[in-house]
Structure formats: structure tokens, C-alpha cells
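Some notes on the structure that comes next.
Heads up, one of the protein chains got dropped from this complex, but the rest are sitting where they should.
Naming follows writing order (A, B and C), and every chain is counted from residue 1.
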Amino acid sequence: MTTTTIPVQTPPKSGTGTSPGRGPALARQVASYVVAVLMAFVVAGVVIAILGHNPLDAYRAIVTTSFKSGFGFVETMHKWVPLVLLALAFTIPLAAGKYNIGGEGQLLVGATASTAAGILLADLPLPVLLPLVLVCGVLAGAVFAWIAAWLMDRFGINEILSTVLLNFVSFGIVDYVASEVWSDPAAGHPTTIPIGDGGLLPLVGRPPMHLGVLLAVLVTAAVVVVMRRSVPGYELRAVGANARAAQVHGIRIGRVAVGSLVVGGALAGLAGAIEVAGVHGKLIEGMQSNYLLLGIIIGLIARGNALAVPFVAFGIAVLEVGSSAMQRSAGVPSEMVLIVEALILLFLLFSDVVGARLGRSSR
Amino acid sequence: GSNEPGSSTTAGPGGGAPRIAAIFSGSATDADYNALGLLALQAAEKSQGAETAHSESVPVPDAERVMKEYLADGYTVIWSHGSQYFEATSKLAKQNPDVTFIGEFDNKPKESVPNLWVLDRNFHTAFYPLGILAAAQSKSGKIGYVGGLSLPFSYSEVHAINQALKDSGSSATVTPVWTGDFNDPTKAQQITSQLVGQGNDVIIGSLNLGMVGAFQALKGKTDNVIVTAKYTDKSQFDPQHYATSAIYDFTKPLGDMLTKIKAGERNGYYPLGFDAGVSIQTPKNVDPAVAAKVEQAVADIRSGKVMVEKNLTPIK
Amino acid sequence: MTEVTSFLQLVVTAMVPFILAAQGTMLAGRAGVFNVAQEGLMMLGASVGFLVSLKFGGNLVGLVVAALVGGFFGWFLGWVTTRFRLDQFVIGLALFFAATGVASLLYKVVIGVTLQPPLIPTLDDVSIPLLSSIPVLGPVLFQQSAMVYLAFVVSGLLYWLLYRTNHGLKLRSVGENPKAADSLGVNVARTRIWCSAAGAALMALAGAYLPMTYTGTYTEGMVAGRGWLAIALAFFGGWRPQYILLGSAFFAGMEVLALRVQVGGLDVPHQFISMLPYVATLLVMMFALRFARIPAFLGRNYDRESRTSH
């Protein structure tokens, strides 16, 4: 055995390997997430210190807000709902190789439809109105995504382009509905009047958590099962892996792509409906927050693995909820949050590279 | 108003000094509405010996959560700076009777909450004198109003201008336009350019950061046009076309309210007006006679001779 | 000045950020790097451009430094995606966050809270002798600030670079089939990194244009979604400089027109008018653009020794 191998730098395989996670692989992945978060905090901490604040205080705020009180935890879960749904709205079409950048618009249109139902039928009792509010949101989100899907299927318009543009259209819709149609003149902001009480998601526990959380958990579980085990899930992955081969083997790729976008839109619409029915009780301009971007980031960090999405979403929700605490209690400028998030992303990807190298050299 | 801010009490530290938290809608570096808020907060910190904290760029949907976090941290006074937060504020006030809230609103709310101070911004009041200015200054009879979102308070401003036009017997008309964003200077620039191109020779701006763009539309141009602004002195953006600004100052209102809160008065209605927080800068780039009319209008409102109607109905 | 002239002048002025940001997107994209940090890079360009102009005297310095800072971000994107093959989309979004944060943070640190924000002089119009006296066209095209000329010249240069030079031939091949390019000795990594850097520099310039034209100061949110639109525009223009120029005129034209309709007093809710540019874009795409082609390797990382990356 001659061991004169030159230690060449073999670059890592492109990180698309989505083989079902086995024990050590899973552990390595979790470890890489942990390392990345730590590294990001160290680097951001240096910046925070340079700006004259105490990084330890800042981080204590971030890490503890979600867990030190029931209130923080409930808020985190409330944030988790739209994040996980928008992440799935991005991930599902991504599996078919389609980029849904329109989660924001789909959420808003879903919320608009939910609000419309909740206002127009305000007097209906809860068992009727609530499902109606949710279904309207889901349908509206699906239809709005379908527009982009149709443009893609029928006219070959790139879905990134159409979904980005439709987001801007949805802003106009929300502004119109909230300041002209059912405007609440007392709100000082484009906001509709509240929906009927029957349209509100019941709250449970102390501090109260809306049942949309449970709904989102169920939906997420269903998506995971469908993606991994069902025939449509398989066809979706096949199209993403090689659309031509899928087509040759009897999969209707156009339908799968359109379907994946529509399902994504439906989930985003559901997120909008839950925001209306669970959190705000009405349509508020700006309620889409930065969920779209965070959803995309979650989807990408999870590497399109639907099972990882809810966990990554939880991590991001903790960060988001904690970030405002950081500004509050440590006086760190709010912009620092953006930078911390950017660093986490960067180090996450880097830790992958390092992890892959370590994994190889230990073999 | 009879209270001098900060004159009555200066409780020493530890002697139940309030812990005040504020939420702002944008960055406090905006040299505009949020900067005014932060300055007021800092003044309160000094004069009241208060401990303060604030959150910037709080989106409306997040306001409730951020305020709840302040509640959890034990703040005793919570000020939401911006009428977009009012609903969330009054809701939280009802849920947290031990904490005193200060909310901003553009009207007198129907119900009063025992631990909620309401600051009525009364934006329409300040736009009456601006309407007088426009009526006196406009040669073309065309006045442009540049707003952001078509909110009720914006409508009330346009109605006030119309009232002023009517009162001064002017036949000038106002064209209200909306950029869709109080903070997009590019759109404001474009729309102002077009308003001027259409012959509007007085531009009344009701924008935040977008206002800078409105000035830029005229900067260096020779057109005989004047522009008015809102919230802060914006003369430096275009000294040549700048006329005046409806200046707001939250230091006194906040100080007054805090003083009363300290005295145990935990709710109330605090209308902004020319005595409290609002002033019209002496107009520049106009005839002294025109400036005098504006001063007169302000004096008339003060004295009650002129009642500016608060009309929140949408403009068609 | 006639109304048409002033309208067109506004359009040309409004085109500049679209042109620069979309051409930047295109340049990186033709080499295969899909940058999605436009919005952040424009904010960073605006902030840095303003601050440097203010503190170190002169818009030119501001523009140069903004371009350099933007270029650094682009270089970083190119470097990590070629050297470590990190996901372009994720890195792009991370850079978007970072750039947005840094932009506001810089302003906060340097200027702070004030009611009298400092101003920089905005760019003067430079009339081009002779040409500017052509009726209509003259004032519209040849009586503009230097940045307007820069945007058009950059577009022309990019067209020349891509389609008339050997460098362009190599550059485009990297975005179409990097393995083929690599097998012929084209340095894929270097091409990508530099195109990404130059593209991001253009995006930062697009941002720096805003304070130097519209405000004289940096205001938060002044980019207002134009960065995202630049991505749409790159697709709209089929990733070709000439059509991106046309597309910019279309986008800017719709933007200005939407406001014009309001000023004209048309009785349509302004919210609908504000949707006009986006809906119109989609309509145009539906009926006019069967040509839209994207670089075959856009957004994908090239690994010489991997069997799957071709």
C-alpha cells in the first residue's frame, strides 16, 4: 500500500443530497447548525461591542425572550405559523424546480379574502364562519398563485418575474380594501373594520394561543407526509430532479408545476387567513411583515426538506421575536438583527462546507 | 394650556420615576416624525428623570407584541408614537389596567379607557393656515396636495385647505394626489414635477421622508412655485421654493401628559393645537402680506374666531 | 417646455436606477451568478454614496466609493459561490439582509438623530452642446445629469462587451455551459467573480443615484422595491442589455404614467393606478415575449469534477 496521495482539495459535492437522514448524518447536520449560529453570534458580538453595547446582554435578550415566559413562547409560536406556512409555500414548488417568490402576495390576497368573508358574513356563528374565513383565504391564495402558474404554463413567463410583480399588485389590493372598501377610519393606518367574532380562531391556554398554531402543525405534518410518501409528492420530486425524464415516464410536468405553485399559494393564503382570524382580527396593511423573505430563507436552510422546515422555522421565529428584545433591553440598533440573520445564513452554509470536509477526511 | 412642561415635579431617582417605553414606526434618524418622537422621549428622560426605552421601525402588525414585551419588562408608561398603533394600544390598555398608555389618534375616541391618554394630532388645524397661504399665493389657481396613503387624516387636511380657500374667497382648486407611500421620495419627486408641469404653483406636502423628493422636483428650477412641508423645518432642502412647514413638537405634549400621569391623572384627551405642539413657521419666499394672512389665520384659530372643521370623509 | 417633453424627461430620469440595477443583474446573470441582493445593495449604495459625498466632498467620490463597496459585496457573492459553491440564492438573501442593515447602521452611526439632516448637492444637468437643442429629443435625452448618460453608456458598453468582444463570448459561455467554457480554458471562477462584482457595483450605483437625484440625503426605504423590480426587469428584458434598456423605459414610463393619471384627475382609485405598471408588465410579457430566454446555467454553481453539474 503506497500512501503517497497528495492531499488535494477535493471540493464538496453540490449540497443537494437529500438522502433520508440517517443517525450520524442527522447529528452532523444539527451540529453544523449549532456551530453556525454560534459563529454568527461571535462575529455580530464583535460588531455590537464596537458600537459600544454589551453583546452578552443583547444575546441574553434574544435567547431568553421566547422561553423565559409563557408569553414569549406564545408570541414565538404565533410568529412560527406564518413562517412555516410561507416556507412550505416556497419549498413545495421548489421541489419541482419552481421559485415561488409570491408568498407575500398570496398571503395578502388570502388575508383579504378571509377578511371579506369575515366582514360580509359577520353575523354567522363560529362553526360556520370560521371555516368559511379559513377556506376563503386558502382559495384566494391558491387562485392568486394560479395566475402566476397559468402565465408560466400558458405563456412561458418566468415564475420569478410573475410572482414578484404580483406581490406589488397585492399591495394595491390590500391598500384599496383597507382604505376604501371596509376602511376603519379610526385606525390611523390602512386597516379594515374587524371581522365578525365568529370568524376568530379560538384561543386556548394562558397566555392565550390561537388554534391556528394547531392547524399549522397539522397542515405541516400533512405536507411532510404527502411530500415524502404520497404519489403526488413523488411526482413532484421527479419533476424537480429531471423534468424530461418525468415527462417521458408519464408524469404531466406542466400540471405538477402548476399544482405545486397552487398548493404553495394555498398554504400562503392559509397563513394570511390565520393571521386575520388568529392574530389581528382584520386586514392591516403591512401584515405580510418580512415573512416572505424569512420563508424563503427557511426553505433554503432546510434544503427543501419538508421535515426540516418546521424546526428551522422555529429557530428563525425565536430569533425574530428575540431580536426586538435585543434592541429594547440592550439598546442595540435594530439593524443589527438583519446583520445577525445574514451572518447566521452565511455561517450555516460555511459550516456545511467545513462539515463535508471533516466528514471526508475522517473516512 | 396652563401647564409649563416639567416645572411642577422632578421626582428624584428611585422616587417612583416612570419607566417609559416608546414605539416608533420608522428609524429615529429620519429627521422627521420619529426623530421628533425620540427627542421628546429624551427630553422626558431628562426632565422627568425617567428611564426610557424605545423600539424603532415597528411594523403595525408587530406593535402589539412589542408593547407586550415592554409590559413584561415592567415599563410603567407606554407611548405608541403614531396613530396606526392606536387600536393595539387601547386594546392593551384595557388588558393591563396597571400600566398607563399614551396613544395617538386623529379624533376624539368614543370610549375612554381609564389608563389611556389620547393625543389627538389634529392635523387638519395646521392645514387651514396653509390653505390660506395657498389661496393668497397661487396665481394659477391650482394647488397641489401630495399625500402618501389616503388615510382619514389626509382627507381632513384636504378638507381644511378647501375650507380655507372658501373662507378667503378664492376660486383656486386643490388637486390631491397620493404617492402610496409617505416615505418614497422618488415617487414624490415625480408627482410633484407633474403637478408643477400642470400649472400648480403651490404644493402642499403631507409626507414624511417623501417630502425631500417633493422639494427636489423644484430645486434649481426657476418656476415660481412654493412648497410647504409638515412635521419639521425643511427649509434646507430647497431654500428657494420652501415656504413654510406645519411644525410639530411632541416634547411639550409628552411632558404635560407625564406630569399629569405622575400626579395620578391616568387618562385624558390631549388635543394638539397651536398652543400645544403645533406651529406654523413664518412663511418664506412669499409676500409679507401673504405671511401676515397666515399669521392672522393662526391667531384666529387660537382665539376661536375660526373653527377648522375636522372632516374625515373621503375625497372623491 | 411642453408637457410631452417634461413627461419624457421624468421618464428618462426615472429609468436610471432601473437600467443600472437591471444591467448589473444581467451582467452577473450572463456569467451564471444570480444575484438577488439588489434591494439591499441599492440601499447600501444610497447610504454610502450619500455619506461619502457628504464627508469627503463631492458626488464623484461618493459614487466611486459606493460602487466599490457594492462591488465588494458582489465579489463576495461570486467568491463564495465559486470557491465554496454555496447556494447563490441563500448567499444573495444573506447579502440583502447584511447590506440593508449596514446601510441604515452607517447612517445612524455617522449622522444620528437630528431634525436638520445634512444635504449633499444633487447632480447638475449637463447639456450636451448641439444635441440638446434638438426639439423634444434634445431636452429629453441630452439635458440630463451625468448619471443618465452613464446609464446609457454603460448599457451600450455592455452590449458591445457581450456581443462584440472575445471577453463577451467567454462571459456568456460561462453562463450557458461553464463546462464547455472551462474545457476551452476560460476561467469560469474568475469570470463569475468579476461579473458578480461589476454587477453589484452597478446596483450600488443605482442606489447612489437616488440621493444624488431625488433627495440629496439618505432616507430609509428610498429604494422602495425597485431592487426587486430590477430582477423582474432582467427577466423581462430576456437578459439582454438592449431589451433591458427598452424594459427600463417601459417600467419607468409606467411608473411616471401611473402618477400622471392621478395628476390629470382621472377618477380611478389611486391604488389601482399604482398596480398599473405591474399588470402592464405581465400583459406585455403575455403577448410580446415569446423570446424570453434565460442563461442556461443561471443560479447554478459549477463544479469541474462533479458529474451532475452539466
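In this text, a contact is a pair of C-beta atoms (placed from the backbone, for glycine too) under 8 Å apart; a residue touches a chain by one contact, two chains touch by 3 or more.
By definition in this document, contacts and distances are computed from a predicted model.
*Asks:* UniProt name of the unshown chain, from "Lipid kinase", "Heme exporter protein B", "Phosphoribosylformylglycinamidine synthase subunit PurQ" or "ABC transporter ATP-binding protein"?
*Replies:* The chain we cannot see is recorded in UniProt as "ABC transporter ATP-binding protein".
*Asks:* Indicate each shown chain that the hidden chain touches within the full complex.
*Replies:* So, spelled out: the chain left out of view touches A, C.
*Asks:* With respect to the chain omitted from the figure, which of C:Lys55, C:Arg83 or C:Arg164 is a touching residue?
*Replies:* Residue touching the chain left out of view: C:Arg164.
*Asks:* What subunit C residues would touch the chain not displayed?
*Replies:* With respect to the unshown chain, the touching residues of subunit C are 160, 164-170, 172-173, 176-177, 179-187, 293, 296, 304-305, 307-308, 310.
*Asks:* For subunit A, which residues lie in contact with the unshown chain of the complex?
*Replies:* Counting over the whole complex, subunit A touches the hidden chain at residues 4-6, 8, 10, 16-20, 225, 229-231, 234-235, 237-238, 241-242, 244-252, 360, 363.
The criterion applied here is as follows: only the chains that are shown with their structure count from here on.
*Asks:* Looking at which chains touch which, would you call it a line, ring, star, complete or other?
*Replies:* Looks like everything touches everything, fully connected.
*Asks:* Give the chain pair, either A-B or A-C, that is connected by more C-beta contacts.
*Replies:* Looking at contacts between chains, A-C has the larger number.
*Asks:* Taking each chain's centre as the mean of its CA atoms, how far is subunit A from subunit B in angstrom?
*Replies:* Taking the average C-alpha coordinate of subunit A and of subunit B, the gap between them is 37 Å.
*Asks:* Measuring from the mean C-alpha position of subunit A to the mean C-alpha position of subunit C, what distance in angstrom results?
*Replies:* 28
*Asks:* So which bits of subunit A are touching at least two other chains?
*Replies:* Answer for subunit A, listing residues that touch two or more other chains: 172, 175, 179-180, 333.
*Asks:* Which subunit B residues sit where two or more other chains touch them?
*Replies:* In subunit B, residues 27, 57, 150, 180 touch at least two other chains, as defined above.
*Asks:* Contact residues on subunit C for subunit A in the complex?
*Replies:* Listed in rising order, the residues are 80, 84-87, 89-91, 93-98, 100-102, 104-105, 108-109, 225, 228-229, 231-232, 235-236, 269, 271-272, 274-275, 277-279, 281-282, 285-286, 289-290, 292, 294, 301, 303, 305-306, 308-309.
*Asks:* Using the touch rule from the top, collect the residues of subunit A that touch subunit C in their complex.
*Replies:* Contacts found on subunit A: 10-15, 51, 151, 155-158, 160-162, 164-169, 171-173, 175-176, 179-180, 293, 296-297, 300-301, 333, 335-339, 341-343, 345-346, 348-350, 352-353.
*Asks:* Could you please specify the touching residues of subunit A with respect to subunit B in the complex?
*Replies:* Against subunit B, the touching part of subunit A is residues 65, 69, 71-72, 75, 78, 172, 175, 179-180, 183-191, 275, 279-280, 284-287, 289, 321, 324-325, 327-329, 331, 333-334.
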